[in-house]
Structures are given as structure tokens and as C-alpha cells.
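Missing here: one protein chain of the complex. Every other protein chain is in place.
The chains carry the letters A and B, assigned in the order they are written, with residues numbered from 1 in each.
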Amino acid sequence: MTGYVVQRLGAVMFIMVAMSVLVFLATHALPSNAAALILGQYATPETQAALEHKLGFDQPLPVQYWHWASRMLQGDMGQSFEMERPVAPILWDAFGRSAILAVSSMAVVSTLGLALGVIAAVWRGRWPDHAASIFTYFGVSLPEFYWGLVFILLFGSTFHLLPSSGYANLSDGLAAFVSHLVLPVATLTLTLLAHVTRLTRSSMMEALDSMYVKVARARGLPERLVILRHALRNALIPSITVLAQDFGFLIGGIVAVETVFAYPGLGRMLVGSLERQDLPMMQAAILVLTGVYCLANLTADLLYGVVNPRIRYGGSVG
Amino acid sequence: MAVRLAELTAADFIRRRRRLPASLIVGGTIVAALIVTAALAQWIAPYPYDQMHVRDRFQPPNLHYLAGTDEYGRDVFSRLLIGSQLSLVLGATATLISMAVGVPLGLIAGYRRGVTDEAIMRVLDVMLAFPPIMLVLLILAVTPPSLLKTAIAIGVLAVAPIARVTRSVTLDLMSGEFIEAARARGEHLHYMLLRELLPNVWPVLMVEASLRVVFAVLLGAVLSFLGFGVQPPAADWGLMISNGRAFVDTAPWISLAPGIAMSITVIAISLVGDGLREVLDPKVGGR
Partner (left out) sequence: MSALASPSAEPLLEIRNLTIRYRENDRQVTAARDISFALRRGGSLAIVGESGSGKSSVAGAILDFLGPTAEVTGSMLFEGQDIAGLAPAQRRQMLGRRIGAVFQDPFTSLNPALRVGRQIAEPMVQHLGLPLAEALSRAEAALQEMGIDRAAEVARAFPHQLSGGMKQRALIAAALACEPPLLILDEPTTALDVTVEAQILRLLSRLRRDKGITLLFISHNLGVVRRLCDDVAVMYASQLVELGDVHRVLELPAHPYSKGLLASRPPLAAASRNNRLAAIDGQMPTTAEPDAGCVFAPRCPFHEPRCSAGPQPLTIAPDGHQVRCWKADELGPWPRQQVAAAVQPAFRRGDALVNATQLSKTFGTRGGLTSWRLSVAGGRPQLHRPPKRAPAVNDVSFSISPGEVLGLVGESGCGKSTLGRLLLQLLRQSGGSVEFDGADLARLPAQALSPFRKQAQIVFQNVGSSLNPRLSVGEALERPLALFGLTKPRDRTQRVAALLDMVRLPVAYRARYPHQLSGGERQRVAIARALATEPRFIVCDEPVSALDVSVQATIVNLLADLRDAFGLSYLFISHDLAVVAQLSDRIAVMYRGRICEIGTAADVLAPPHHPYTEILLASAAEDEPAAESAVGIAGAAHGGCVFATRCPHKLGKICDTTPPPLRTLTTSHTIACHLDVLPHDVGAPPIPVRPDPLRAAI
């Protein structure tokens, strides 16, 4: 087990470094002139050159990377070109708001998705399975932003049940806070739910078809026990990997959903910074979002190692 | 398992007269219809996609405009048809690119093992470490967008999953002794990859490809929606939905129609993928 942990940690560190290099290189390949952007109407060849020197753009790339990376690690994310304020506080605020969406969605998706998948597998061929199939088909066939619009149409415009945009602080009251969250979370959850349900279903079916389940039945164990203790335990192990993968889709979904609902989160900030070519903001947002994804994968890998007896207890006995 | 999958040949269907699953027939028919429609879109469409009928703006679906008109008076239905070209071309191109790069990588990694395998896997790991949309945005944000660039970006993104699947199927096949038998004859690398391994990998790749096409279409829509895909006045479905956002209260059909078109396309392709999977490994269907 320790070997596994060491290996995973090593892999994550390697990936984070490689990823930061990629982000840096890609954003510095911007054809547009960052200095010209900042200076706006004051841009002349001399002022541009001066600003470029000040920003360190004339130094060799590896040196620039090194400066940039060490600053990042210390928490200094630079100055937003557009807003002319430090990036870090803005980013973390937005991050917090996105985190609320993300956590709520993952919570619903994990519990509901696994449950639906298991039910569909246990009652395979009968109506719960068919219902789940139809649901998953529609869920995966349309992107989140579309569902978002449909929800806005239904709940926001037509029936005026829920606010269709924006965000309310907790300090403004629990009701307001929650009501602004319902639609975005529902939208995010819908697509992911379909994915998780489908994969859990097939993983559970594989467990139910396995030899050890047949043997358990041949020992006269009641079906409920067979499903819950024998099959489920094995079926859930791969589900962890699925949920980790879904976290990646979640991050993508957040970008779209926050745009649709004008929710002031990190995704919307990222889109804005891309549109306006705000380099530091862009780099920071991508780095943070990708970093979170890496950590989520690491957590999933470690959890997988704990839950899977083959990894947790290696070696042989007797 | 891969060896078992590979046992099925087209000849089997004809010889054994096995019934094709319903999903494959239904999905296949719809996909075929979509492809034909897209190919002939220019001739089928009642109006040019960018023609504005200023007096007929915001018309709900009626006999003249089957899906209504948008804020510029353009016929939504015609734009849907043209848009189908963009989506299908995007899906197909991105998938072809990802397979052209991913399949050889996976084959070589699986066949060679050792350092080659490790190196390829590390590169793939880094690519997979990005949440899907991040990688694409990174590529698209730094260069002016176009349909080709979007296809390439999505294609690059899909290289890693395709390479992984190819590699794992290849590893599975490598344990089969027919590979060793070929080496015992002293076959060269290109023969091993092309004539021994690849024909056995195809069935799984077909299933995977259908998934990738769906993924590409959906991701393309998100990108256009956010403004990073094709630019106006193109009749891209994602772009249409984005434009229609502002009018969702008063003229919902502007956004709803492309959504319905997209869902039909995606569901049809998914059905084809499911049907293929069922054909190759009937157990998974759950019968």
C-alpha cells in the first residue's frame, strides 16, 4: 500500500509540473501583444518595450517560467490586466462560490447516481431498468447549457418559481441562498447523473454475473445479502474511478452553467478572462481548476487503494 | 476478451443470420438520414441560412418557417439544416484526427512495452490530467477560432482516451499466442501491427469511435455557445442556442429547435454505438 501511495504522489507531482509548463507555454504563445493591451491608448513602441521589460517578457522562456511558477507557489497570482487588481483574492472568492456548486452537485450525483445504477442492475430487464435507460439516454445526449436554458424557461420565466440567474450570499438569508443554487445545481447534476448511473449499472451487472455471486447463492444466502454484501462491494470499487472522471466533466460543466445562469463563479471568470485576453487571470484560473482536478484524481486513487483489498493488502499469506 | 470480440466477422451475420439489435437498426437509419440531409442541406433548405427577412422577425413555427424565425428574421429550420453539416463534420473530423494519432500510439505502446510504453503513457497521463474543457480552451483561446481549429483541438483532446483503449486491447491481444507464433516466423513490426493486431482491435475501436463522435458534437456545441467555436453568422447549433438566450422568454424556439436537433443526432449516434457494443459482447446488453 505504501508503495502505491508513493507512486501516486510521485505521479501527481510530475503531472502538476508538466501541466503548469503547458499552461505557461500555451498562454505565452499568445500572438496578441499583452503589453499593448495593458497600455491601451498609451501604447507606443517605446512604452511597449519598457513595459515588456518591466513585466519580464524579454527574458528567455525558462527563466520566465521559473519566476512565474515560484510566484504562483507563494500565492501571488499576479495582477489582472483588465481590472488592475491582484488576481488572487478575486479568484479565491469566485472559487468559493464555484465550490458550493461543485460540492452540492457531486454529493447528489454520488448518492443518487450510485443508487439508481444499482437499482437498474438489480431489476435488470424490468421497468426500473428501462426507466433508467431512457433517463440516461436523454441525460447524456444534451449538453448542460441546454438543460440550463430549459430549466430557466420552465422554472424561471414560465412559472416564476426560481431565480434564473445570479447568486445570493448566505448572509442574505438561507432561502435566497438556496433558491439561487437550485437550478444551477440541478443542471449540473442531470448530465453527470446519467453518466454515473449508466456506468454503475454495468459495473453492478458484472458483479451480479460473477462466479462468486453464483457461489454465494449456491450456499443458500438470501438474495438481499448477496446483492448488498457480495455484489455491491465489488461493484462500487470501480465507481470511485468513474466519479473522479466525472469531476473533470463537472469542471467543464461549471464553465457552461455559470455562463448560462450568470453565476459569479470561477468558470465565468475564466470565460471572461479568455475573451478579454487577461493573461494572469487566465493562467491562474486554468491552473487552479486543473490543479483541483488533479487533487480530485489523487484522492480518488488513494480512496481506491484503501477500498480495493488487492492494493491495500498486498503480498501472500501462508 | 478482445480475442473473443474479434471472433465475430461480417460473414457471420450473413451466414448465421443473426438478428441485428434494434438499437443498431433504428440508430443506423437515423444517422444515415442525417448524413444525407446534411450533405444535401444546401438544396433542401427552404431559405439561405443567412438571409434576413426583417419583416418576419420572431415568428413562431408556422407553415412558411417550419421552426420559426430568429431575431434577424432568418429561417431557423434552414439554419438547422446547415448547422447539421457543421456538427457532423466537426464530429467526424475530430474523431478521425484522434484515431489517426491515438490508434498508432496505443498499438505501439501495447506492443513494445518497456520504455516506449512508459514514455507514451506519461504523455497521455499529462493530457488526461486536464479537465476536458480546459485543454481545448487552452488551445482555442490562444489562436483565432475556426471550424478546423476546433476540430483539431477536440481531436487532440480525444487522443488520450483512444490511445488508452487501443493500448489496453492490444495488451489483451498480446497475451494470445498467435502473436508469438508470428514472431516465431520472424514477422516485422509493420506486419504485426497492421495484419495481426489492428484487425482484432477494430471492433472495440468502432464502439469507442461512436462515443467520441458524440463527445465531439457536444463539446463543439459548448464551445460555440461560449463563443470559442465558429463565429457568427455561421449557423452552428451551439451558437444558435447562445443567440437565442436573450429571447428565451419571448421566442423560445430559437434556442429550443437547435437543441432538439442536437438531441436527435446524439441519441441516434449513441444508439449505433450501443448496438455495436451489443453485437460484439451480448452480455453487456443485460439480457
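In this section, a residue touches a chain if its C-beta (ideal position, glycine included) is under 8 Å from a C-beta of that chain, and two chains touch if they have at least 3 such contacts.
Quick caveat, the model's predicted, so the values are computed rather than measured.
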Fill in the blank from the handout: Touch with the missing chain holds, among B:N200, B:S224, B:N243 or B:S270, for B:N200
Handout entry: Contact with the hidden chain (one of A:V103, A:L225, A:A262 or A:L295)
Key = A:L225
Practice task
May I ask you to list the residues on chain A that touch the chain which is not drawn?
Solution key: 2-3, 5-7, 10, 210-222, 225, 229-230, 233-234, 237, 308-310, 313, 315-318
Exercise for the section: For the chain that got dropped from the picture, name the residues of chain B it touches. Expected result: 3, 6-7, 9, 11, 18, 118, 175-178, 180-187, 196, 199-200
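As a convention for this text, only the chains that are shown with their structure count from here on.
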Handout entry: Whole-Å gap between the CA centroids of chain A and chain B
Key = 22
Problem - Footprint of chain A on chain B - complex, ascending - result: 122, 125-126, 129-134, 137-139, 141-143, 214, 218, 221-222, 225-228, 238, 241, 244-245, 248-249, 252, 255-256, 259, 262-263, 266-267, 270, 283-284, 286-287
Practice task
Quick one: which bits of chain A touch chain B in the complex? Just the residue numbers, please.
Solution key: 11, 14-16, 18-19, 22-23, 26-27, 29-31, 121, 124-125, 129, 137-138, 140-146, 149-150, 152-153, 157, 202, 205, 209, 247-249, 251-252, 255-256, 259-260, 270-271, 274-275, 282, 286, 289-290, 293-294, 297
